[in-house]
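Removed from the display is one protein chain of the complex; every other protein chain stays in position.
Entry: chain A
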């Protein structure tokens, strides 16, 4: 019986607390190769005889990618492995090198859209998923010492930040924050908008 090689180049892509296991395809001409993924947390290693738990969504899949976000759901070190299968022939398990801890996820600043709606300073933020909240900083241009912060846990479509002075320019930037790992991304580029009305009006 021909030996089926284990999948190679197994790695984790983790961004903003969404974690994907990926691997190189195993090529067997004329055959459909399927893959199965399993995971093991610290509990399984230390208290459950080093058992592994299958991820049903990635059992006998033809994809070379598996969303493991739901299973990497505790602040501990995990191991992950994948094997190939053609018919009844199974490859050895290929394992992710080392451990994966979700605290190492890479965090990106959110896409930001700042709108001046008359005198209202509004912001629209990219929804990065349930694990992410946002720290939004905003200030009137030229008054950099009076920066205000708003923590946005739920990303509704548009959020009201402030009521602006007529004709004044306001700037906004935001960062992603994940409480579960107590880390934040860098800040987004700053965006500035001007409120309606003209400051000279006040001089009349």
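The rule is short, and it goes like this: a contact is a pair of C-beta atoms (placed from the backbone, for glycine too) under 8 Å apart; a residue touches a chain by one contact, two chains touch by 3 or more; residues count from 1.
Basically, contacts and distances are computed from a predicted model.
K.L.:
Can you pick, from "Interleukin family protein", "Origin recognition complex subunit 5", "Electron transfer flavoprotein regulatory factor 1" or "Cytochrome c oxidase subunit 2", the UniProt name of the chain not shown?
P.N.:
Per the UniProt record, that chain is "Interleukin family protein".
K.L.:
Quick one: say which of A:71, A:126 or A:162 touches the chain that got left out.
P.N.:
Considering all chains, including the one not shown, the answer is A:71.
K.L.:
For a quick check of understanding: of A:13, A:48 or A:111, which residue touches the chain that isn't displayed?
P.N.:
A:48
K.L.:
Could I get the residues of chain A that touch the absent chain, sorted low to high?
P.N.:
The missing chain touches chain A at positions 39, 41-44, 46-48, 53-56, 70-71, 73-76, 130-133, 153, 178-180, 182.
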